[in-house]
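Yeah, one chain of the complex is gone here, protein chain that is, but the others are all in their spots.
The letters A, B, C, D and E name the chains in turn, as written, and every chain counts its residues from 1.
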């Protein structure tokens, strides 16, 4: 079976990670998973929220949003509606949890890093692109903080790397990294977040139409782990390049 | 190893499902998973939201909330804060998706059923108790709608049953149906929603501290499937009893 | 004349006060006035709001709300609408004022008690049931605070008891403790809050259809005072029982 | 005993009712109770809210607000805070109910009249001044609607007149029409709304400090009824003058 | 050509400035530009917003609003809608900037003055009337603060005077101080804020229909400068009169 865009079932879309996109942010990445483009900026501030003061520990959090015309039909701005939708909340929380899984708060010290992930163009997999790009922006921000001596010498605030990919079953076939058209048609949809050493940070599978069985679940997990492995490699290469 | 409340690792808390709790709602259940108590009411109205009119299909949705002192320390009311939190949004959406997995919209016809799940007392697993109880309230509401001829004779709006349970790894041991104290200490936390025939509707696993590997994931899934199986049996018994 | 539910004009509905309903709250009561059921929880915290700090005096306040399907037709959640309605505001304020009428702030010391009154099922008289139940929850919370030495030995934060009942004129006849059906048909509706010694804390009478004269007002006040007297007795009995 | 401003206990403050204050509104009154000044405008529109369409009946409603510096210290604007406070809600509802008590919806026909009561300067009794002034603005608006043939010939949309006054017990003495300084010191505070024929539309009495007994309640009601009677006379005189 | 109300193109409407309108505010002015009436109150408080503390400098800000029936058809209240509209925001900011142009923050010391400009009746030019009236209220408030020794002796917090007027092109003719009917028909609309010495604080010109050329712009500026000059004279006269 050939996919809409000619890929094999276990093939990622073309992935690009462009570091240093913004002149202001301490870390910034424009990440693309095919036509999905997300601008990820990392903002470092000294100090932590009130409830964490004096703990000696840092904090990492994230906010996700979509430009109104990132999608095929224009959506209303959440700022205009005056409230954030459930989907936005859910994804912001997912990104934050995923990144925090590789952060050593003690090593970070009382600094806060906010990852803003703004979808400029959406074509499926915006949350997984956001996590994958945000990790790189976070790594750059941590390096910046180390350069500024906000982080004590010898401390490693990052304990590993993290990347994410979507998988799903379309017409009975498990596929890696769904584009929007595939996502809409998927019977089952799963987002998997893995560390660079192949362990799971998040597994979120949803039956969109028909419940799925254990065998299907296993096939999806296999695909996702292999995909995250490739993404980890792309992240590593991006971080080794000169920003 | 003995658990806080003396259970074995694969043992559910005492589960009770009290049907017909409210005189007004078309279906209503007070469900308890140990000290967690959730009031689930199902409200049937003829007609569907505007975007679905004329489709001949029905709609099922859900709203989840917690009373301010359902928890150990009082939380602010979301109505007073003027906005719904991310966690509330996320759980409301999860409950809705879980129930819709066993609904045949065509058979339901242009009727809407809203499941309100209000946590009266919280001790871990409020979302899984809510799903498990809401299914029973939904079944009663569907029966009511059939009795009122809102649903055409011979149509079966429910294609199966659905239940949910939490699992997690505490001190390295996979446990079923975590109470609050266990939940707080869990390294990994997973909520699993299954149909009565043992297939998955939702799998949401999160590494709270340390990422988890494939073996741990499998152990948790095994526990969850067995737990949901028991819950399906309890639901069946409750529905067979006279309301 | 016989009432809808067979009561005499001056007869209360069956009243039950179930203490210790919640395991978390410092005081908690499930109160029933017939089919009206309100869960009242009292939450004690050390300290007072900013504007009262250093005064040596405590604070007591209340929030009232209704579950969406407490009523015959489902109402929208105020948390979802993003704003609290006028009726909710009004009743929350009434409950707070009523309870504060029997509180000695100096004796309470710099502690805050919040009374949450959540209507689980509504059949008329939800605000009067809430006040009557909340007083008992408050008394339990005060006793808890005394046990924890948050209140100085020998101090009595409560100067009396308080209860409330509705009265109204239906088809020209003054009636005590209206159920929903009577309330809808009432020409005049009055809520009366009395202390245990028979004095008034609040009198709120409203002509729903026809203005009322002084004689009718007097008849309603007579009924209400007698009703509150009975409620005070029921409160006393509940507080004397072992929680 | 002499009052702060030299009045006897049963004496109203100087009352003025200035009709035709605004060039735009169908009825408009600047009413003063001493230093309390409220601008009441009545806006007539053809048609009624959706829930009332086709009933052949009209609708009358009211909104009350206070300019930020109407009071001694500046208050935050509710528009800036983004929500209406409980007190504002409560008073808006009271004004609306009070006016509707003398409206014959059938005679009004499917027209809506909104009474805006904006407090320009506050010195106690703003809600009672608002009701008293709004009635006159309403009467002018009804006359305007009759002139425009929006109301059918021969129909009388107003079945009577309505006025309101505050009473309270200060230092043990029942007083009529409290100014702000008296209001702050009152042990008991009551707002009474009467029709021109001396019957009650609303009675709202609150013990601010000490509960009040039946004798005190009666004394307050006597004062209020006499005060409303005088206000009805002032309203009549104002409406007889050329606008 | 004669204007709607008989004025010549370069003639202001009748302007009145009534000081001391409110008993509570430290400065208060009811200003009229023809039928446009704005109540401007100045509220002085010791201290400044958090971000300015310890700077030794004061702060001046403004809020503008319109009563719902200030206009020909009733507008919804922004407090009820729960959000402030763009127009309100824009005008509040304009008034604040205009007044701050003549304030010496150092001389004012750490005091805050809030100017509330509430439109009681609107007939065009509400923002320019508000600025013109607010300046006088500000001057009175500054004098009050000097009398109370909140401002150090010998310090002059006001460095000049400020007034504003609208100009526009109607049927090809540049006109001064547009009333509502003219404003609606204007091809170009401009608001100009000048200091008493004839310099510009704000120039805001907008082509409503057809873009305007440099010559038209110059004609409008000439008219506006002459108008502001007259307004400065009226302000001076008002401030010299006994309040």
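Everything below uses one rule, namely that a contact is a pair of C-beta atoms (placed from the backbone, for glycine too) under 8 Å apart; a residue touches a chain by one contact, two chains touch by 3 or more.
These numbers were taken from a predicted model, which means no experiment stands behind them.
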Contact set of the excluded chain (shown chains only): A, E
Contact partner of the left-out chain, one of E:6, E:54 or E:86: E:86
Listed residues E:181, E:202 or E:229, member touching the removed chain: E:202
Touch criterion as defined above, residue of A:25, A:162 or A:207 at the omitted chain: A:25
Touching residues (missing chain, whole complex) on chain E: 83-87, 89-90, 92-93, 97, 101, 190, 194-195, 197-207, 211-214, 217, 221, 225
Chain A residues that touch the omitted chain in the full complex: 22-25, 28, 35, 39, 41, 43, 45, 63, 65, 67-74, 77-84, 88, 114, 116, 118, 120-123
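Going forward, only the chains that are shown with their structure count from here on.
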Proportion of interface numbers common to chain B and chain C (over half same, under half different): same
Distance between chain centroids, defined by C-alpha means - chain D, chain E (Å): 33
Chain A and chain C: spacing of chain centres that average the CA atoms, whole Å: 51
Intercentroid distance (Cα basis), chain D paired with chain A, Å: 59
Residues within chain E bordering two or more other chains: 82-83
Contact graph of the chains (line, ring, star, complete, other): line
Pairwise chain contacts, counting only pairs that touch as defined: A-B, B-C, C-D, D-E
